[in-house]
Structure formats: structure tokens, C-alpha cells
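Here the complex is missing a single protein chain, while all its other protein chains stay put.
By letter and in written order, the chains are A, B and C; residue numbering begins at 1 in each of them.
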Amino acid sequence: MAPDRPTPPFGRRAVEVREAAADGGYRIFTLVDREGPEPLPGQFYMLCEAPEWSSIEGRPYLPRAISYARSTGREGELLLEFLIDDVGPGTKRLGRLEKGDGCWITGPFGNPFSAPREIAESPAGAILVGGGIGIAPLAAFRRSLISKGFPTRTLLGFRDLEHSGAVESLFGCEEVRLAFEDGSSGHHGYVTDLLELLLERDDPGGAIVYSCGPPAMLEAVKKICASAGVPAELALESPMACGFGACFGCAVPRADGNGYLRLCIDGPVVRSEEIATALVGESG
Amino acid sequence: MAPDRPTPPFGRRAVEVREAAADGGYRIFTLVDREGPEPLPGQFYMLCEAPEWSSIEGRPYLPRAISYARSTGREGELLLEFLIDDVGPGTKRLGRLEKGDGCWITGPFGNPFSAPREIAESPAGAILVGGGIGIAPLAAFRRSLISKGFPTRTLLGFRDLEHSGAVESLFGCEEVRLAFEDGSSGHHGYVTDLLELLLERDDPGGAIVYSCGPPAMLEAVKKICASAGVPAELALESPMACGFGACFGCAVPRADGNGYLRLCIDGPVVRSEEIATALVGESG
Amino acid sequence: MKTTASLPIEFCGIELSSPVINGSGTYDAIASRRIFGDEAFASENFPFAAFVSKTITENPRAGNPPNRIWETPTGMINSIGLPNPGLDGFVEDHLPILAELPVPLIVSVMAETPEGFTRLVERIEETGRASALELNVSCPNVHSGLIVGEQPTETEQLMKHLKGRTELPLIVKLTPNVASPEEVAVAAEAGGADAVSLINTIKATAIDPVSGSPAIGAGSGGLSGPAVRPVALQQVRAIRSRVSIPIIGMGGVTDGESALEFLLAGASLVAVGTENFRDPVAGRRIERELGAELTRRGFDSIGAFCDRPSS
Partner (left out) sequence: MKTTASLPIEFCGIELSSPVINGSGTYDAIASRRIFGDEAFASENFPFAAFVSKTITENPRAGNPPNRIWETPTGMINSIGLPNPGLDGFVEDHLPILAELPVPLIVSVMAETPEGFTRLVERIEETGRASALELNVSCPNVHSGLIVGEQPTETEQLMKHLKGRTELPLIVKLTPNVASPEEVAVAAEAGGADAVSLINTIKATAIDPVSGSPAIGAGSGGLSGPAVRPVALQQVRAIRSRVSIPIIGMGGVTDGESALEFLLAGASLVAVGTENFRDPVAGRRIERELGAELTRRGFDSIGAFCDRPSS
């Protein structure tokens, strides 16, 4: 059976950081991957620093799942661009990578976003809804949709102006609308407000929503799309130890009550109706 | 009661690396200590890298005991020079320190070498016997003896020429004799051969031996001095977790069978006859 | 000239190409093939000298709610909850794929009664596809309410019940969460166990500093990784001095040196668990490094190492 997605090399490989910079609130860096296949939008890699990966606290210890935001070049010399929000020891360490540093990666892993035609018979347009660091996989997907001439609108939400720093380089400005929680620019509020407006105002017939962002945002997108009758694909997150189905750690409850998905191999992109909730493992 | 040795600041302090270089087989670096007192030859510091101190294996985790080899400047801006033999994760990490890096230290800790007059009524001359990385505390002590005009001869042994790289800068060339296990220069063999020759040929009356080096060398020095009737002070090593008497980890058996010394506070410099053996904790 | 020691070894009558296998539940060979393609089953690539399956139960299990994993200092906590397709699902859907593995298969099983264990053991044996069985005895016995693996007598009785009902070697996976794992190992041997494997994970939890509650959905889980290696080495060593059946040692093996430490402590095989998550082919690297470590110490084969004069 031919695989439906790129086949990553078996085992981790050493790659090099080509460029690294702060871009507003997020850190952005490019790796040169000489051995991996071209990834598909929505896929992710497991990254850890080489040769060391730890601190006095013994963390980070496991690799971290990171979506690629842009892939250029070709197999044999792929340039993979990643966006990092430094929320803990792993992302802090990745965020400190500098040009010339080494890094271990495995991947690409996971389900990519589905082409509109795989989701609806006569899709009319795509609406991408991204929040915060969740813009990364959407950036890759938008480029692919646009290159195929598929009508695409993009709604992005950020806590403040600083965190939208990567938007221009990753998305350009056309057909992109921004929302800011602190009201510093664009729409003052949540990006899901923009989605609601859009689905109310426009005829949603034929629209398909693709979304990635914090759990609460995805949960809102799930609800809004369900009530508007619009199909949606969500790129979720969960703690992942391995990324390739080995640990069973990345469980997300299925909507049908029939156990759990393994998000790393059955996701990270899922149909909105496949899952019980996007609020996975919010502890407490 | 006035303390008989410098009183270190209570707590660890951040210091900066002023210079760092490879010097033959060992690594050598200088820290700027703005808070500590002037140390005495034979004392040591507990060092760990700041802000991080660990690797994927979670080691190094504890600080490492390192003797200072030279102290210049004055209180308020002491320059402390250290020599590193990278034998494991801790010394490897210290050996990677570069100019401008931060580092945590506590100390100075431990017994310094005794002045010749504290050991013998009419001391005639000092013989310093150093092996490998054990030359570090002897370098500091030699400078202090020579500045007081005390007759001092120095015998140093190395496995090969490369590992003697620091000798010239730390000892100069006068009254220093070298032995090399590989015969690459000087005496072909052990530095303890030189000591035996010296004590046989010369009248050992009034000589005092000060020694630091690997356990087997110190054990030989202990025996040679005992049979020649020459007093000796040995600077020993043992695994140390704290350096200030807290962990009781640095036990060395007393010669009188009466339990153990805590090497960090009752040593690291001990009278040769105080200890049962210099072969401490050689496991197996 | 050989640069690394030769590693083939016999274990309970099974020929293995090296002493490096995987810990149950830390590698999904089927998922790997799905992701990495047929490469993942090629004999020059497969990372272990034998493959131990995730623990199978009679009925299917969904596993625990998230969060199932949490990182800790040089370790991780897991509370996966043994999701598995049940005996039928395993035999029908998984075994045919696992039959294509280039290495012997060891099936890990768990039940709450001796009869449940018997059904698992007999059915797996019937298929002719397993070379050995590993008994995960961390489950409470539904009759006594006691955790079998915490009680020497329960363990011995279970082994006596199973012994004679199968030709396959039986490996008992011990729990580290007892005052004296030695006693349980001795009882396992007395009951007829062919080998013991240890350690399973150590009871542990983490508090999510953000929510203030346990970070693990089920409240607590088990600790693995380099953090637990010193505990594992102590238990292997203590058990080695009390039983003569072979030991599969595991707990924080990350490289050739740590694998060698387990062999020195008395293990015959070593299993790689959490390290697999950091590198899908970690087993192969560890095997290579172990060969080099043995060579550096003057052994030209694992056999020579095993026959070394005791120190």
C-alpha cells in the first residue's frame, strides 16, 4: 500500500540551523534538512537540541513537537522554517538556537490538512483561522492553497501587536484580517468574532474552515462551524513524547465515545466532528 | 576565636570568566571574584556553570571541587586561575567555559598547606611533588614559598609532554624537574623516582615534602617519606557534593582507625601520617 | 579486524542477535511501519533483537484520559492505562503484521485472575507466533484484591498455575514499588518463571504549577527514564544475588555505557524504554555502543563478557 503521506527517514537525524531571529513575540528559525522528504502543510517534526538537551532541572528531556511554517528548497536540501513561542523549558531551549547550531529532528509526522476537495464535493473557498503560535501550520497551508489558485481568506488573532510580528513574512497582507485581544490594531477582540461575522454575513455555502490555535479558540471554532453547518479541520496539540505512535501519550477523546485518537498519527489535523472536545488535557 | 583560614561569603556567588584557553592537555581559565577573600595555597572552590549545569543525562548536577592554581589582584577583584583535566561530565563542562561566561562558585574551602615552620622546628627546604592535574595547588604554594625566600625544589610528573603545557606559565623553569611516563623529555618514569633519588642523595634533614597528584602517586610519596623520615603534607581528592561539611560524603579513613576525616573541612591537605591510605574510594 | 564485540546471545532457548530489546509499551512496531514504511521492518534496521508487545488484556481497553504523560527531571511520568485491542483484536489484527517482524516476538499479557492469564497464554501460544510471554503482574487479583506482583505468594501461585500449561518461556515483569523485589523474584523463580524483567515504572506524580492540580489525568502514573536508573540497577543487583534465572534489566538505558551497567549489575538482556521516544532507532545505536564498550574492555563477544571472572 502506498503511503498517503511523506515517509520520514527511520531514526533521528542531525540538522543545522541556517538562520535564527526574533520576530516580534515569537522566535523564528530555519533548519536545513538534507535527508527528509518534503512535508505537507499541517505536519510537524519532533525537535531537540544537539548535542545537549537539558538543564539543571533535567528538562527539557524529551523532544518537542513543532509544526513547520514554511518549507522551501527541495528534497536533499529542504529549508524548514519554524516559529517558537517560548512557554517552557523545551521551547526556551529551541528559541535559543543560533545560526550554525546543531539540532536533532525526526519527522515529518502526522496528518496534513486535507485538500478542500477531499472534504466537500464543490468547495467554494477556504477560511483559515489562526490564533497565536497556531498560525505556523496555517502559513504553510495557505501558501499551498494559493499556489493552486484556491480562494482563501485568513483570520488571525493575537494577544498583542508584538506577537503578530511574523505575519507579514509568512502570510503577506492580502486577504488576511487580524484581531488583537488588547485592541492594539485590527479587530479588538477574538479572532473567532471575525469568523462568526464572516459566516453570518457571507453565504457559508461551500466554505471550509481550517484552524489552529489555543484549545479554547479551537473549541469556539468547532462550535461556530457546527452551528453554521460548515465543515472544519482543526490542528490540535497535546503533550507528545515521541511523535510516531510509540508512547500512546497523545490521547484525544473521540467524539463517538470509542476511546481515544493518538494525536501524533491520527492527527494533529482532525475533522472537527471526530473529537469530543478541543479542550484536551487542560488539567484541573 | 579568629578563624585560622579565610572566611568565604555565605552562599554561592556569580562570577565571570575573564580568560579561557587550552594549555596543552589541560584547560586553564581565570575567574574574576569580586566578593571572596584571598585564598591560601591548597584551598579549593566548588564550581558550577551558571545558569545551566546539566546535559541530557542530567549530569553534571552537583558542583565540582577545583583547586586554584594562582590568585592575583586583591580582595574586591581577585583573579583566580584554575586548571582543568576533563575526565568526566563536570570537568568537561567547566572546560568549555569561555571568556565572558558566567559561573557559580562557593569557597575558598579547606585546609591550606602548612607553612614549613608549622611542621618542623628548623625546616631547611621544601620539596614539592606534583603529578598531572595535581600541579595546580602546588603552583600556588610554590609562589608563596618563593616570595618568602624559602628554599624550594619542585618535581613534577606527567603522562606526556602535552600535559605539561601549563608548567612554564605556572612554575617558571627554575628549580623545577620534570618526569614523563612516556619518556618524551626529562626523567623517563615516575616523579616519585625523582623524589627517591633526591632524598637518597641529599641529606633529607630539614626537608619537608608537599604533594598533590593521583592516589597511587600520593601513596608512593607517603611511603617514601615515611621510610626517609621526612614529614609530608598531601593534598587529597575524594568525591565531594558540597565542600563545606554538609554532606559527609568526602570521607577519608584516619590512620588511627578512629573513623573518617571529612576531606573538605579536615583536608584536602592532610599530614601524611594522619590517613590510613591515600588510595581513597578506588572502587572495586 | 573486528572493531566491536560480537553480540549474539541465547535467552531462554531463543537465539537473539544482541542483548538489546525494548520495554513493553514503549515502541509500536505496527505504527512505525505505517509511518516509516517497510524500512522499519527490515532486519538491518529493526532496532531491537526481540520485540516485546504492549501489554494485551482479554478485553479491549481504551486507556486513561489525558494528560497521560508529563516530563520530569531526566524522566517522564506516564499513565497510559494499557490501551489495547483485547486478545481477539490482537490475534486477528496485530499478530499477522507482527509475524513479519525480523526478530522474535515476546507478547506481554495481563489479567486479573490466573484463569485469565491462562486464556491469554494458551491463545497466544496456539498462534505459534510468539517466542515467549511476559506476564505483567501489576494488576490487582480480582479474588484477593491484592496486587499480584506485590505479593511473593500470589506471584508464586500464579506461576505454578501457568507452568505446565505452556511450552513458551514465561518472563515475570516485576514492579519496583515494593520493599523487597528480591522476595517477589525468588517466589517467581520458585513458581517456575523462566526469567524476570525489571523495573516497571515507579509510582509518581507531578503537579501542574499552572492549575495547582496533578498534571496527570488519572492523578498519578509511573516514572521512567534516566532518573530511575540508579533504582533499577540496585534492584537488578539485589535480585541477581538471589535467583539464578536470567534477568532483563531496564530503567533509563540511554546508551552503550548505561546498557553495560545493567549487564554488570547482573542482567542478561537490557530493554530500552523511554529512550525510544527520543529516537526511533535508539535500540540500534545502543547495541552498537554496547559492542564498542565491550571491545574497549577487551571482550570480543558477549559470551566472553558473560564468562568473565566475577569481580
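We take it that a residue touches a chain if its C-beta (ideal position, glycine included) is under 8 Å from a C-beta of that chain, and two chains touch if they have at least 3 such contacts.
Not measured: the values here are computed from a predicted model.
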Given the contact definition stated above, which residue among B:Thr30, B:Thr91, B:Thr192 or B:Ser238 touches the chain not shown here? B:Ser238
Specify the residue from the set C:Leu7, C:Ala49, C:Leu162 or C:Ile202 that touches the hidden chain. C:Ile202
Absent-chain interface residues of subunit C come out as 72-75, 77, 147, 150, 177-179, 202-207, 209, 211-214, 219-220, 223, 225-231, 233-235, 237-238, 252, 257, 260-261, 264-265, 293, 297, 311
Considering the whole complex, not just the chains shown, which residues of subunit A touch the missing one? 56-58, 284
Subunit B, residues in touch with the chain not shown (by the definition above): 3, 7-12, 48, 54, 57-63, 90, 104, 106, 109, 238-242, 244-253, 258-260, 262, 265, 280-284
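One rule holds in what follows: only the chains that are shown with their structure count from here on.
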Approximately how many whole Å separate the CA-defined centres of subunit A and subunit B? 55
Counting only Cα atoms for the centres, state how far subunit A is from subunit C in Å. 35
Approximate Å spacing (C-alpha centroids) for the pair subunit B, subunit C: 47
Residue numbers in subunit C touching two or more further chains are 73-74, 226-227
Spell out, as numbers or ranges, the residues of subunit B touching 2 or more other chains. 56-58
